[in-house]
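The structure appears right after this line, and notes come after that.
A single protein chain has been removed from this complex, and every other one stays in its place.
Naming follows writing order (A, B and C), and every chain is counted from residue 1.
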Amino acid sequence: MTTTTGDARITVELCGRLADPCGRSVSIGIPAPGLSVPELVARLVQGFPALLPALERGRIRACINETIVPDQTIVRPGDLVALFPPVSGG
Amino acid sequence: MTTTTGDARITVELCGRLADPCGRSVSIGIPAPGLSVPELVARLVQGFPALLPALERGRIRACINETIVPDQTIVRPGDLVALFPPVSGG
Amino acid sequence: MAVELAEAAFDPAARLAAFGCAAAEEGAVVSFTGHARASGHEGAVTSLVLEAYRGVTLASMQEIDRDAHARFAVTRIDMVHRHGRIAPGEAIVFVAVAARHRRAAFEAADYMMDRLKTEAVFWKREEGAIDRWIEPTERDMDDVRRWAPIEE
Partner (left out) sequence: MAVELAEAAFDPAARLAAFGCAAAEEGAVVSFTGHARASGHEGAVTSLVLEAYRGVTLASMQEIDRDAHARFAVTRIDMVHRHGRIAPGEAIVFVAVAARHRRAAFEAADYMMDRLKTEAVFWKREEGAIDRWIEPTERDMDDVRRWAPIEE
């Protein structure tokens, strides 16, 4: 299913509407030193072009190891990674 | 108990703290054509000087026949009259 | 729903349960309960006494209910206010408001409480360490002035 390669594979959980095109998680390869959040998103779109419209709409935030992080944060192999579209409770 | 006279007697109900000096109602005489609310209050003070401090403090409103009325309203013999100090529910 | 003047104690939670919500259209329910406190400005309070006046007290509550319906996009209102002697901890007043959207429900409940505090026909006395009559505070008057009259 994946079309990208790298030194390590990580699973990216796709929350809310981001799960609509490709399911609740996808696996991609990333370089061992890691990637910034925008770089991860770009690599995800490269591997899963169906995700592009969903990732382009609204502010997408990354959650690494159960903490919402700034975009400049580096995602490393072994991290628990999720992408959050805009949230809404209540 | 009353010190004023008139053509007719009415009972004035005294609500809230107004009942502290003289009880929950007093009876006074008023002229048959009636009196405005300030005139009624003045006559009440004349008959019951102990009411003066309570009537001087805060905005006192009259209620005639179960309706709160403007001060210029005429109180007539036979009316059901009450005086209200400032109200507070809740 | 009811606008009720009650002498007996009532249970706010039972009142909220009875109020419920209409699944078709009511997304928001706000409730406010005012309880008698065991400590007032002047020390311990053993009871709060609320005096009402004939039909005028209930009519003043009904007017506040009507005005809230006119002013806010709410679907239902429940309002109950006690009179007589109230023990510390007991509920004095309860309002519940249902609306399609939460802002209308919050605002209507807030508005009704501001008006009940300053315009509902009750006189309130704390009995305890010191007996004293309670009148609206400056803060209460400021609160109710937030609601400018609506244009007719």
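Keep this in mind: a contact is a pair of C-beta atoms (placed from the backbone, for glycine too) under 8 Å apart; a residue touches a chain by one contact, two chains touch by 3 or more.
Everything quoted here is computed from the prediction, not taken from an experiment.
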**OP:** Tell me the shown chains the invisible chain touches, ordered by label.
**Re:** A, C
**OP:** For the chain that got dropped from the picture, name the residues of subunit C it touches.
**Re:** 11-14, 16-17, 21-39, 88-89, 100, 102-103, 105-106, 109-110, 113, 139, 143
Original post:
At which residues does subunit A meet the chain that is not included here?
Top reply: 13, 15-17, 58, 63, 66-68, 82, 84-90
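We take it that only the chains that are shown with their structure count from here on.
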Subject >> Distance between the centres, which are taken as Cα means, of subunit C and subunit A, whole angstrom >> reply: 51
Original post:
Just how far, in Å, is the C-alpha centre of subunit C from the one of subunit B?
Top reply: 28
**OP:** Can you tell me which residues of subunit A touch two or more of the remaining chains?
**Re:** none
**OP:** Provide the list of subunit C residues touching at least two other chains, using ranges where the numbers run on.
**Re:** none
